[in-house]
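Written below as structure tokens is the structure these notes are about.
The other protein chains are all here in position, but one chain of the complex has been omitted.
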Amino acid sequence: MTIEATDARRMGPLIPALAVPAAAWKERAASDAAIGGHAMRVESLSAWYGNHLAVHDITLDIKPRAVTAIIGPSGCGKSTLVRCLNRMHEVTPGAPRVSGRVLLDRHDIYAPGVDPVQVRRHVGMVFQKPNPFPSMSIYDNVVAGLKLTKAPSKAVLDETVERCLRQAALWDEVKDKLKQSGVSLSGGQQQRLCIARALAMAPRVLLMDEPCSALDPIATYKIEALITELKREYTIAIVTHNMQQASRVSDFTAFLLAADDRIGRLVEYGETAELFTAPKDERTEAYITGRFG
Amino acid sequence: MASPPSRTSSAQTARSAPYNHDNPSDPPDFGTGGTVSLRWGDFLFQTSSVAAAASILVVLAALFVLLVVDSRESLVRYGIAFATSSVWDNVKEQFGALPYIYGTLVTSAVALVLAGPIAVGAALYVAEYAPAWIRTPVSFTIELLAAIPSIIYGLWGFFVLTPVMRTTVEPALQRIFGPIPVVGILFQGAPIGKDLLTGGVILAIMIVPTIMAISREVILAVPPAQREGMLALGATRWESLRHAVLPYARAGIAGAAILGLARALGETMAVTMVIGNSSRAITGSLFTPGYTMASAIANQFTEADTAIYFSAIVEVALVLLLVSIAVNIVARLLVWQIGRGDPAALGGVLV
Partner (left out) sequence: MSSDTYAPPLAPAYPPGGRSIFEADARYQVRRGVARLMAVLVGLAALGAVAVLWIILGYVIWRGLPAINWPFFTQRPLPYGEPGGGVGPAIAGSLVLLGVASTIGVPIGLGAGIYLSEFGRGRFADAVRFCGDLVAGLPSIVVGVFIWALLVRHVIGHFSGLAGAAALAIIMVPIIVRTVEAMLRLVPHTLREAALALGVPQWRVVLSVVLPSARAGIITGVVLALARAGGETAPLLLTTLGNMFFNWNLSQPTAALPIQIYNYAVAPYDDWHTKAWGASLVLIAVIGILSVLTRLATRGKKLA
């Protein structure tokens, strides 16, 4: 992670120590304090489609080097929320609009003059369905973004491909067929290829929008193991409708719910262990015990 | 659609409503009279619709057979020389269609080179860039463009385009490209306006709607996840089109271009009015008046006073038929590949 490391050192320590850090997180944060991680803060974020308010007044933190899960029943606006974090919301059809702030390492991604394209270069995204580019080889899929933003040498490309595929736990399966098309892989492999593709950009934050919803249980298990591995180095936000998944992979959880007005609101946010064992809000309790959603 | 037996039985059940299930001594009335007329009606109906469908096959087969039969004399007499000789002289009874084949290929190629980028660009604009309120009028205008009869393109080309080409466009091209080696050969000779280049330009205008309409459908059929996947990597909108959308849609766009080519190959009146109609030798310059296969037929059919001349003209039509069928088949295979498995979805724009 040479690019990331130098970048981070130049920026200086951006992330203040947490007041009451979660135990696991504190341990990691202490050992990695020299480099620090990247964090995101969402402040009073609202998002519309035309006149329809989809999510209202969300404030939460995406903690560095941790997995933040965003859960809630379908239609609660969790995908909309996560798409606001890399400004993908505004390429959705239907007159999208956003208010509020989203701070990436204290830089407001919605500040005037900020180019959404530059935001997305720093905030990676993995989609619901694996979407490798069918016209590109596995190799080219991994470096598709890198080739746009930099003009790397062959050696750097080779190194990046191997490193990212290893990080995505895909290297051993594809190292002999890097020139084959990305769609020749199985669904789970395709999704890990998409993760490798996002990692190649050295993102400060990695967003995952229900990355396992199109996968079988074994592929899902592999992705979850991968997420647990990746949070050593990356800051991850994952949207999921699967509460077991959230409790398995995440350190923090945000629970969103849309009332009868179909406007998504943040009901509760906290450490995953706490939110799932001792929810403060009765709606959270109702949801995690399966009484609705 | 229900299969006939189950349909018949459901009809019986409906008609035997008074039938009492609890009383075995009350047999159901199967309404045999009704069933018989139903069968005959359906038989006649089905037969006549099959006949109508079959007539399409019959016409196509008859067309092919008749063209072969009527061009037999020329086929036998000239053989392969028909396609390789440049002499077309009805007095000496020498018929070589090479200049016509050449004219057709050159004008179609010019048309494709000019129309392809513009049509795909316009399709990208309508599918990816245009705000909704612009999208509809632009699409509608371009559909209207497709509905204009070719004679009107010919009229416009004859009176408006030809003078502009002669006085402005062709001299300018000659000034710019003339001195360049190789490329300059295309622009040699006196700019006369009625030549292969003008034929290509009018064809380009005519095939833009075809290519544009199909490309637009093909581009719209690219899954949004492909665009978003590229955008999420920090690509600009153009880069996501260039590296994700266009590669995904390339087979369909190639099909669209080839369907445009098919239209250009067979177009008659517009080209006839601007191409100069001359059996002059092939020079390599676009500033040469010439013939396409179609315009040669349209210009010479009244002169076919001998059997061999008639036969030669029919053979030109046969060559044109085979070329256009081959090109159409290739194009449709390419377009169907991406047409979401539903040819009818794209069918409308192909008409």
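Each chain gets a letter, A and B, in the order it is written, and its residues are counted from 1.
Note that in this section a contact is a pair of C-beta atoms (placed from the backbone, for glycine too) under 8 Å apart; a residue touches a chain by one contact, two chains touch by 3 or more.
Owing to the predicted nature of the structure, the values given are computational and were not obtained by experimental measurement.
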item: Of B:75, B:101, B:186 or B:205, the one touching the omitted chain in the full complex; value: B:205
item: Where the unshown chain meets chain B, residue by residue; value: 1-2, 7, 10-12, 14-15, 34, 37-38, 41-42, 44-46, 48-57, 59-60, 62-63, 66-67, 70, 117-122, 124-126, 128-130, 138, 140-145, 147-156, 158-160, 205, 208-209, 212, 236-239, 241-242, 259, 262, 265-269, 273, 294, 297-298, 301, 310, 313-314, 317, 320-321, 324-325, 328-329, 332, 343-345, 347-351
item: Interface residues of chain A (partner: the chain not displayed); value: 11, 16, 18-22, 39, 41, 59-61, 63, 101, 103-109, 111, 114-115, 117-119, 122, 148-151, 252, 266, 268-271, 280
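We adopt the following convention: only the chains that are shown with their structure count from here on.
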item: Distance from the mean Cα position of chain B to that of chain A, given in whole angstrom; value: 48
item: Residues of chain B touching chain A in the complex; value: 223, 225-236, 239, 243-244, 247-248, 250
item: Of all residues in chain A, those that touch chain B in their complex; value: 86, 88, 91, 117-118, 120-122, 124-125, 127, 129, 131-136, 144-145, 148-149, 194, 197-198, 201
